[in-house]
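Working notes for the structure below.
Of the protein chains in this complex, one is absent; all others appear in place.
Up next, chain A:
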Amino acid sequence: MDQRDKPELSQPQQPHLLGKQPEESDQLGRQRREKRERVARNEFSRLRNLARASSFHPTGHQGRQELGRAACLARASTASLGRFQPRLPRESPLPLPRSAGSGKKKRRFAPLLGDLAAERGRQLELVRTLAKPPPLDVARATNKQLRQEDAEVASTSRAKGRKRSERGKRARGRGTPQQRRRGQQKQQRPAGGKRRKR
């Protein structure tokens, strides 16, 4: 408790506070006390969270996995990196897998002068699969599709042509869809070779 806290004044000495609770008389002191409690509570939770996250226990108790990891590390922290370290009474005789401590595995390649005949065989297989022509020839497929579409349009327009001639001039003037498309294509082609006067 610091010096700034004022003792609570009894009611008769503060006639303007008649009807209210006596604790409310010392607002500043109350605020200071509450702040101190909040700070202490925060500090406690912070330390508790820290302890949880870092698996540090102030009394020294550690879980089974933590102890195992610590034992591994201690074993490897010798001059020979744990290779000639005598084993503990109940420790497994097999060395722990290398990936126990580290996350990444070392990338291994084929031997430099391995079985050359086998390597050749594998590469020949690969050559055979790559040299095959693609199963779908895109140009031929698209041309075929376009020809089919043109044929369909031509057959439908021939059927519709008789009905259209009955309608009148306007229908005849527009022409068949094929003729219309050809007209469009003619316009779209760039003027290659011939120079246009600007």
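Everything that follows uses one rule, which is that contacts are C-beta pairs under 8 Å (C-beta built on N, C-alpha and C of every residue); 3 or more make two chains touch, one makes a residue touch a chain; residues count from 1.
Definition applied: contacts and distances are computed from a predicted model.
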item: Hidden subunit of the complex - UniProt protein name among "DNA-directed RNA polymerase III subunit RPC3", "Trafficking protein particle complex subunit", "60S ribosome subunit biogenesis protein NIP7 homolog" or "signal peptidase I"; value: "60S ribosome subunit biogenesis protein NIP7 homolog"
item: Residue of A:33, A:83, A:120 or A:144 in touch with the missing chain, whole complex considered; value: A:120
item: For chain A, the residues touching the chain missing from this view; value: 109-114, 116, 119-120, 122-124, 126-128, 130-131, 192-193
